[in-house]
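All protein chains but one are shown in place.
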Amino acid sequence: MSPGIEQLFFGIAAVVATVSSMLVVTRRNPIYSAMFLIVMFAAVSVIFMLLDATFLGFMQLLVYAGAIMVLYLFVIMLINPREGDLPEESGATEKSFAAGVSLLIFSMLSFAISHSNEVERLSALGSIPLLPEVSDSHGTIRAFGLELFHNHLLVFELTSILILVGIIGAVHLASRRKNNVPHNLTNAAEGVVSQDV
Amino acid sequence: MDINLLWIPLLPFLGFLINGMLGSRLGTRSVNAIACGLPILSFGLSYAAWSRLLSEGTELHWNGFPWIWIEGLVEIPFALHFDAIAAVMCMVITGVGSLIHLYSIGYMKGDPGYHRYFAYLNLFTAFMLILVLGDNLLLMFIGWEGVGLCSYLLIGFWYEEDANCAAGKKAFIMNRVGDFAFLLGIFLCLAHFGSLDMSTLTDSEMIKTLSAETLTVPLLGSVSVISMIVLLLFIGATGKSAQIPLYVWLPDAMAGPTPVSALIHAATMVTSGVYLCCRLMPLFEAAPAILTVIAGIGACTALLAALIALGQNDIKKVLAYSTVSQLGYMFFAIGVGAFSAAFFHVVTHAFFKALLFLGSGSVIHAMHHEQDMRKMGGLRKQLPFTHLTFLIGTLAIAGVPPLAGFFSKDEILFAGYQQGFLEGVDSAALFWGVSFVTAGMTAFYMIRCVALTFWGESRVDSSLEGKVREPGGWIGFALFMLAIASILGGFLNVPEFLGGHATLGHFTGLHHASNLPEEVVHAAEWKSMFLSLAVAGCGLLLAFYCYGKGHALRKAFTNSGPGKVLGRLSVRKFYVDEFYAAVFVRPLETISHLLFILFDRILIDGILVTGTALMTRSVGNWFRKMQTGFIPGYLLTFGCGVLLLIYMMLSLIQQGGAQ
Partner (left out) sequence: MFSLPTLLYLSAFLFSVGIYGVLARRNILVVLMSLELMLNAVNIALVSFGRVHALTAFSGEHGGQIFTLMVLAVAAAEASIGLSLLLVIWRRWRSIDLRQLCQLNG
């Protein structure tokens, strides 16, 4: 793939990711948020592939867009919130406060990126500091798998345990038990208040 | 045959462990077998060791193990030693002790704390044997404290009643006063002798070198080290052996079961002070000034206790004051240098006082725990055997020949006579006079006790009519054995002028040959003997006329002016308890209460405990408000935290880059 096309694809993917991420956090209906999130995942997957992480790009699509987001959609369908169930969103003050914090974080991160030695070194190399040359097999399942199961086996096993724990936890929490009677939130809250010292 | 000395105290201790831990699950029979069997075994071992000492002359020694051991500085082994004095004491403790254990089977029958009682009694025997066998002062102190503990436990044995618990506490606290001095004495010994071994403490060379050293003591000025040690040890002994000023606990200690009074508060434990003096005889002899003090305190205690005994109506109180009085005799003997006589009196007193107490126990048992002699009388018919044995004990303590008390008391009185008149020491003569009068009073109050209890008309409560029966079985057996011992005990140490050899005195090495010509001494001995016989006889006859036959004489005396005063003083125990209460107890209570309010209630409870709680609560209340449960709030805080972290990392990196 020629550098020009790479640039183009990256530009499109970056713009799509940026825009859809912003839409994710601003849509009122969670269904829309979920849809835009899928779009963002896809864009990120494209970026991964551009970075020669072919296998990971597919994984991103499979796991995130395929599995996790399906889970989200299932839950949304399960609880099926009507318009009235959706929580009233925050006021302008809170939103602006949140925006302030996130902007601050972004500016600090940008500051860090622009002032880091690494970036300085790379920009000193030339106008377009491209990625280093790697073998053709970089990022393929074979190379990735060999390294994963040779050098990072323990981490891999630990991750599998983590997922196992996640499964058990999810099953346990979501299983419908008899004593799970719906409560009135305000009553329950009052009950707690009355126990107050 | 090799005898390990450790087994002698260990066997009763095992009995304590077994009965103490499993007693409630064992049957009465097993408890009896263990509680009585093990002290009897211990008696057998003591006898074996004793016969070996007699035949081969070897003093058994158990090296034990290094106990408190700092090389070259403090070296205290855990070692036991079986010399002649310890041998005699061991025989008395295990012998009389075993009899009292057997007696207790009858006396304590059906008591809810049966196994507990025997466990304590066994523990007492074990500690007493450690006290006697211990080869150094510290080990002796262990036994000393241990018997104090057992005494406390057994005085308060029937703890449901407050009075008994109070008596136990009184005994314990009074003993603490003495023990404190004892402990100081031990420290002083360690500081100056560098060792606590009996052999070092009695080493004449060592004592000679130390006698020149002096200490500066507040109030007393410059005192020789030896005198100070002896004084402190003697104060310790006054606590345990109930001498002025620490004697008041012993009469109260009668709140315990009667066999306990017999074993602990008459025969063995209270004589440990005398034993201590005998054990350290060379040390005590090196402090003649303190010996005079000891003689004075002994004689005064004997007189005071005898005076109080005259007016007591509780049969056990009479015997208790009589014990105090006899202990006074022993200390008087030590004070005049007659260690042999004192030790002899320890042994004979153990026999006849145990007999008297057990006899009174038999009466009390038969009378269903009635101790007031005014509600007795005429018990001779119902309790003939108890009467006989009690009378033997009475005559023995009164000094009627040839019973045990005659020989020992005569020896003590003669020792005083010898020092007072033959050697011309004025103070000794004075104290001899006091003891001499006391001897007559001893006979008087003991006959009074017998007369009120056994003779005359019955004043027994009608509800007990026909129920008063002679206790048989082990009670009778123990009385019988002790009566025999009281009759024959005196022949252990028949003086030379009566054709004996002073066997005990020579055996224990406490006997001193007099420097005076033999004829003079013998003549004085005859004179002294007749004097003491005469005074005892006077006492006996007077009591007989006052309480046995007719009461005219008594009435005339009690109605006269001095008689009234004396009678009142005697009944109220010379107001010593009231005096102590006013001078020591009440101020102490006031100060304690004040400190309790100030420190405990205000400082500890108020400021430290409640204050801490209040502070924690208020801080918690304050922090509680941060826990809003409002998740976005937490998230915001978290976000700000991340911001801060990134900022810090950035500034750190920048600083790093700048370098």
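First chain written, first letter: the chains are A and B, and each begins at residue 1.
Methods note: a contact is a pair of C-beta atoms (placed from the backbone, for glycine too) under 8 Å apart; a residue touches a chain by one contact, two chains touch by 3 or more.
Since this is a predicted model, take the numbers as computed values, not measurements.
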Counting the whole assembly, list the visible chains that the omitted chain makes contact with.
A, B
Sole residue of B:G27, B:P402, B:G472 or B:P632 that reaches the chain not shown, by the stated touch rule:
B:P632
Touch list for chain A against the chain that is not drawn:
3, 6-7, 10-11, 14, 17-18, 21-22, 24-25, 27, 30, 33-34, 37, 40-41, 44, 47-48, 50-53, 55-56, 59-60, 63-64, 67-68, 71-72, 75-76, 78-79, 81, 85-90, 94-95, 97-99, 101-103, 105-106, 109-110, 113-114, 118-119, 122-123, 128-132, 134, 138-139, 143-144, 147-148, 151-152, 155, 159-160, 162-163, 165-167, 169-171, 173-174, 176, 180, 182-185, 188-189, 192
Interface residues of chain B (partner: the chain not displayed):
623-632, 635-636, 639, 642
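Quick note on the criterion: only the chains that are shown with their structure count from here on.
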Hey, which residues of chain B end up touching chain A in the complex?
621, 632, 636, 639-640, 642-643, 646-647, 650, 653-654, 657
Spell out the part of chain A that touches chain B in their complex, as residue ranges.
90, 94, 97-98, 101-102, 104-105, 108-109, 111-112, 115-117, 197
